[in-house]
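Single-structure report; data block below.
Only one protein chain is missing from this complex, and each of the others stays in its spot.
Coming up: chain A.
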Amino acid sequence: MIEIRVRKILEARGGDFTLDVDLELQEGEFITLYGPSGSGKTSLLRSLAGLLTPDKGRISKGGKVWFDSKERVHMPPQKRNVGYVFQENALFPNMTVRGNLQFAQKKGAPPGLIEELIVDMDLHDLQDRYPDTLSGGQKQRASLARALAQQPDILLLDEPLAALDGVMRLKLQEYILSSHRKFKLTTLMVSHDLAEIIKLSDTTILLDKGRISKMGTPQQVFMGNKLSGKFQFTGTLLELEVQSVITVASVLIGNQIVKVAAHPTEVEGLSPGDKVVVASKAFNPVIYKIEEK
């Protein structure tokens, strides 16, 4: 169990606010942090990694104290064994991809680990290249592999996929989820993408102005318990088109635009740009073949 009780006054463009968080995380879970920018998500990750010193509070993992303002304990980041994937990837420009991985590796690491990560993350053709010559997605793959090469107990991901396009994003989500399971990590990830959060996380924390406004499974957090539908997809509402008795809503789900016919009362209060869920109560699901085996 990881206990985090942290208070820290943060300077932000819109004025100072206090990060005030009290939570317990189960080890082995995949946790996502969601909230508007400047709500303290990154500061929470940094406090956990030891890169930011809270004003007050206590952080402990499995009974071991990492930080305690009363006891004046502050374990340096070097001793916490936390893997951190930075938003801007932070690959060392003076080392090749393989060099970056080797640098991160601890003494006494299993001999085949780097090879394994290079295969897992599809880095074989890139391993001798320098970070400057890689694309955004390649850099984040290398950065993720590097964080795993240090065999962390906790993996912290600060919006690692923010700058990537749809296809690359989906691919990296798979990498992250499979590594989380394979290496039995406790993972905390900052994300702004609802579909991503629902796909990956066991627990979602909604952070607003430094405080936790909601916490639970993604379904609990984002949908309440209003729906009992079997099929659910999250997407962005693109436009509403009124046609005689019905309204047609165009929703972007993943890479597809889906048109949903709805009664005008159902779409009341919705406007383009909203995040929406498209669900079907599966009384009579239609099933058809899309590809011969």
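Please note the rule applied: a residue touches a chain if its C-beta (ideal position, glycine included) is under 8 Å from a C-beta of that chain, and two chains touch if they have at least 3 such contacts; residues count from 1.
One rule holds in what follows: contacts and distances are computed from a predicted model.
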Hidden chain of the complex, named as in its UniProt record, picked from "Molybdenum transport system permease", "Acetyltransferase (GNAT) domain-containing protein", "Molybdopterin synthase sulfur carrier subunit" or "Dihydroorotase": "Molybdenum transport system permease"
Touching the absent chain when the full complex is considered, from A:14, A:63 or A:76: A:76
Which residue of A:26, A:53, A:94 or A:217 touches the chain not shown here: A:94
Residue of A:2, A:49, A:97 or A:237 touching the missing chain in the full complex: A:49
Interface with the undisplayed chain - residues on chain A: 49-51, 76-84, 86, 88, 90, 92-94, 103-104, 106, 146, 150
